[in-house]
Structure formats: C-alpha cells, structure tokens
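All protein chains but one are shown at their positions in the complex.
Each chain carries a letter (A and B) given by its place in the written order, and its residues are counted from 1.
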Amino acid sequence: MRFPSPVPVQWIADLIQAKITGNSNGQATGINELHKVETGDLVFVDHPKYYDKCINSNASFIIINKEVEVPSGKALLLVENPFEAYCKIVNHFRPFEPSNKNISDSAVIGEGSFVYPNAFVGHHVTIGKNTVIHPNVTIMDHCIIGDHVVIQAGTVIGSDAFYYNSKKDRAVWYKKMPSCGRVIIEDEVEIGAGCTIDRGVSHDTIIGKGTKMDNMIHIGHDTVIGKNCLIAAQVGIAGVVTLEDGVTLWGQVGVSKTLTIGSNAVILAQSGVGKDTEGNRSYFGSPIEDAREKMKELVWVKRIPALWEKVMGKP
Amino acid sequence: MRFPSPVPVQWIADLIQAKITGNSNGQATGINELHKVETGDLVFVDHPKYYDKCINSNASFIIINKEVEVPSGKALLLVENPFEAYCKIVNHFRPFEPSNKNISDSAVIGEGSFVYPNAFVGHHVTIGKNTVIHPNVTIMDHCIIGDHVVIQAGTVIGSDAFYYNSKKDRAVWYKKMPSCGRVIIEDEVEIGAGCTIDRGVSHDTIIGKGTKMDNMIHIGHDTVIGKNCLIAAQVGIAGVVTLEDGVTLWGQVGVSKTLTIGSNAVILAQSGVGKDTEGNRSYFGSPIEDAREKMKELVWVKRIPALWEKVMGKP
Partner (left out) sequence: MRFPSPVPVQWIADLIQAKITGNSNGQATGINELHKVETGDLVFVDHPKYYDKCINSNASFIIINKEVEVPSGKALLLVENPFEAYCKIVNHFRPFEPSNKNISDSAVIGEGSFVYPNAFVGHHVTIGKNTVIHPNVTIMDHCIIGDHVVIQAGTVIGSDAFYYNSKKDRAVWYKKMPSCGRVIIEDEVEIGAGCTIDRGVSHDTIIGKGTKMDNMIHIGHDTVIGKNCLIAAQVGIAGVVTLEDGVTLWGQVGVSKTLTIGSNAVILAQSGVGKDTEGNRSYFGSPIEDAREKMKELVWVKRIPALWEKVMGKP
C-alpha cells in the first residue's frame, strides 16, 4: 500500500515504540509484505528464517525483533513483536470505519451504470461507466471497477485475504494479516454469480481487461489475471498468482499460490496446477501434466493387468 | 425464446438492416441459438464451419454473413455481423429494464409463500404456493418457481449464461450472447444455500419436480435436470446438459457441457463426467469409469512395484 504521502520513519518508530537504527531521517512511501516489497517500503520480519531475505529485499525500512547489522541507507525498527507493529501501522492508515449505508457517500458511480437493489458499495469505491452491479453483490472499500463491467448476483469483491501470521505456541495459532490492498476490475470484464475476489494484502488483486469469469470462482489476494482470460465455474486460484493474457481455465480447476501460468495456456477441467506452467499448451490432471501425455498415461494404466498376466500368470 | 406473437421476417430484416432472400413473407415465432433451434425460429451463423449445419437445421430464418443458396421455404437475412444482429433482436424483445425494488411490482407470489428480507425478486417472476425464499436470494427476471419449493439463503436463480461469441482478432476476444431464456423450478424442489442457476441462452434451464440440491451447486444455461434427482454440495454442471430422472451426483462432481446422464445413474464424489453416461450404474474417477472398474484400477496401480521387481530386479 502506498501511503497518502511519504511518512517520516521517526514518526512511525514513535507510533510502534521502536528503537531505530540506521538512516533515521528517511521517509517511508508505503508498507508491504515481503512478496511484494519495493524501494521506499516498510516491511516486517519476525522469524530468523526470513531475516536475510528481508534485509536484502528492496525494502528501505525493516521492522524486526533482533538487532542485526543495518544495510547501508536503510533503517531497522527494533520491536518485540514486528507483526503487531505492522498491524498497528496498517490500521492507522486503514482504520475500520465501515459504511452503514448500502451505497457509501464516498463511492463514485459513473454515467450509465446501474446498481441493483440489495447491492453494497463501500467507502471510496469507484465504478466506471455503463457497468451493471447485480442484486446482493458486495463491493468492499477502496475497490475500483472499470467501464462496461458486469458483476452478477451474490458476488463479493474485496473480501479480506486468507493470510495469517502463524505461531503454534499461542492459544490462537493464526492471526490475520490486515489487508490494505485493493481489487481492480478492468474494462469489459464480466464476473458471474457467487464469485469471491480477495483484496491484496498490500498490493492489488487485478482482473485484466476483457476477461470473462463464470459463477462461483474464487480469486486469492494479490493475484493478477491477464487480459482476455476465460475462467469457467468453480475454479479456485490461490494468492499471489499470475495468469498471463488469454489463459483458459475449465471448470473446477485449482491453482496453487505464487505461481505463473503462461499466456494462452489451457488447463482442462478439475486439474490442479502446482507449479509455474508454460503458455500455448494444454494441461490435465492433479497435479497437471501435458494433456496428451496425461491421456496416454490413463491408457497405460489399463494395460497393467495384461502385463501382470504375462509376467506373473493369471491373477 | 418464443416471441410474444409471430413477427414478420421483413420487419426483422428492417430492424437489423439485412438483405432478405428466399421466403420474405414468413413470420418468425422465436429466436434460438443453434443447439436448440426449432421450426419457425430465427438463428444466426457467422462462421463458415457452421454454415451447413445451420442451413440444414430446423430454423426457418437464418441470419448469415455469406450469400448462399436458400433452402426451399426458408429465408436468409444477409448482414455483415450476424452476432450483432442477433443481439439487436434479443435486446429488442428483452430490453435491459432492471427493477429498482426488492420485489418487482410485476412479480406474482402465490398464497402461503414467504419471501424473507433482503431477497430480490425481478420483473415478471412467478412464485407458486407454499414456497419459501430465504434471505439474500436473487431471482432474476422472468423466472418461474413452483409450489412447495424452498430456496435457501444467498442462492441466485436466473444469472446470465457463460456463453460468448469468440473472435481472437478483436481487442476484446469474448462478447456475451444475451440470455433470453428462463429458469423454471418445478414443484417440491429444494435448493440449498449459495447455489447459482443460469438462465437459458434461448431456451429454459429446468429443475425437475422433487429434485433436491445441496449448497453451492452451479447449474449452467439450458441444462435440464430430471425429477427426483439428488445433487450434493459443490457439484458443477455445465450448459446444455440433460440429467434424466433419479440421477444422484455426490459432492464436487463436475459435468461437462452438452451431454446426457441416464436415469438413476450414480456419480461418486469428485468425479468428472465428460461424455454421455448410461443410467442405472455407478461411476467414479476424473474422467469417470464404471465405479468397480475404477476401484480395481486403483489396486492394480499399487502392484506396479512388485511387477517391476520381478522384471527389472530390485528398484
């Protein structure tokens, strides 16, 4: 998340009661989690496993629970609980101030657009022109919807990420990372009924121009869907996934987190994608393989009894 | 879709600025897409691959982008873009005039029926007697709900079909076929929470009498479900599918488009149905096989290591 304007790191250190070392005169331009961090960003790390990765990332300001050497030009903010400190900063810039109206006064709805009864449109939502929002749709705060978009009934745009800070020595193992990213739906996108699209944890979840989605599709946080993709019903895509342009996913496909599917790839129904996947090819299976190879494999399995009989005799 | 009354084909030719050849005195009784076309219907074709199929179909009036020989008694309507012409006709008879009330004034609700708060009931919807519509349900225009029906919370009846005119040389590859069909829910049907049932593109999607559906089930456009079917949670059925009477689908089953499942067939959980399937048998797997054969196959796979050792020696 970008801050509304750059924030002196000393001010942040005061907010979270951190001891600051290194460049205490800097200004933070945003806050991010490790997957998506950029120069100028604040980031936090609370597990030794990630100290190095975090310190050597693009982050300029690191909230940490151990005194380590400060890389040149950066600042460390030492606190006992970096996760709580991170949440405190996010909650400062995105406090919980829910709308108590069906359509928030701060929402902007473009010319020629229609919002059906029973839809909810949160604070600072922008809806473009000639867009139709069906009944019982929910659009949470800060989301951006383009022109000529259709969002069918019951769909939820901007639900919180399923992303937790996990410690199994606490009474409650999982504590939620507050989601301060947005969902951006580009022009000409159509989304079916009963879908859920999570907002980014710190960046944006994006559905690219001209992409068409069927019913009951789940899209995780910070996932970026390219242009002119076709996604059939009941597909689930985890967080931080990239679909390049023109990808087709057939019904009930599952896509695991933090991977990329290349442009114009086709994933056949009920398949499971667990790793980066080259474009311009078809895939099938859980886990996926090249579709033709997988089909051949299904035939080979049927030949086992004949092979057994030849080697072992009548079963 | 039937027209309210027969429409002179000359009037339609004027509407879409078509050059008419053949029987220009006919009257069109309806408009359909190729899968469902009947005598008296208008249909469109824009791809050489389907010219023959379309001209030889039951359609009486064909919107087309090439001058071809007119079959006896039929009429051709020549235009540059048959898809746009089709949309223009559909939009004339089913213009976008959404209700801005929770329950449209033109909806009819039978004696003894109850509609919970936050449900949306669109224009020209008919709900029978002793039917219960739970909160946050959406019933879009023109749908018909029978007697003694239960529709649980969050379910959407009459969402638009996921059906697109596809051309990969345009900026936007996919353009929506407008859905002018309906959803018909027969008597004694019960539908769980969070389901989505798409309307037909040109015909009706039908859920047969006495069928019971669990939560989060997706039913595609123009699909016809028989009587007394049992459909477990998270099943997805694509468009133009026929389920004959008494079919049972267990949880998370997927059914591909334009196929038939025979009466009293049982499809076990997580299976994928990709072709026509005989009734009175059980099936399992993705893609499905006879359930007992598939179970045996799973056992055979476990014998590969023993076979390998016999043939190749210790692995």
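In the analysis below, a contact is a pair of C-beta atoms (placed from the backbone, for glycine too) under 8 Å apart; a residue touches a chain by one contact, two chains touch by 3 or more.
In this text the structure is predicted, and so the values were computed from the model without any measurement.
Touch with the chain omitted from the figure is made, among B:P4, B:P48, B:P95 or B:P117, by B:P117.
When you scan A:K19, A:K66, A:K275 or A:R303 for touch with the missing chain, the hit is A:R303. Contact with the chain not shown here comes from a single listed residue; of B:S57, B:Q152 or B:T205, that residue is B:Q152. The chain not shown here is touched by just one of A:V156, A:M213 or A:L243, and that residue is A:V156. Even with one chain removed from view, chain A keeps its contact list with that chain: residues 96, 98-102, 118, 120, 136-138, 140, 154-156, 159-160, 162, 164, 168, 171-174, 176, 194-196, 198, 216, 218, 220, 234, 236, 238, 252, 254, 256, 270, 272, 274, 286-287, 297, 300-301, 303-304, 307, 310-311. In the full complex, chain B touches the omitted chain through residues 114, 116-118, 132, 134-136, 150, 152-154, 188, 190, 192-194, 209-210, 212, 214-216, 228, 230, 232-234, 246, 251-252, 269-270, 286, 298, 301-302, 304-305, 307-308, 311-312.
By definition in this document, only the chains that are shown with their structure count from here on.
If you average the Cα atoms of chain A and of chain B, the two centres end up 32 Å apart.
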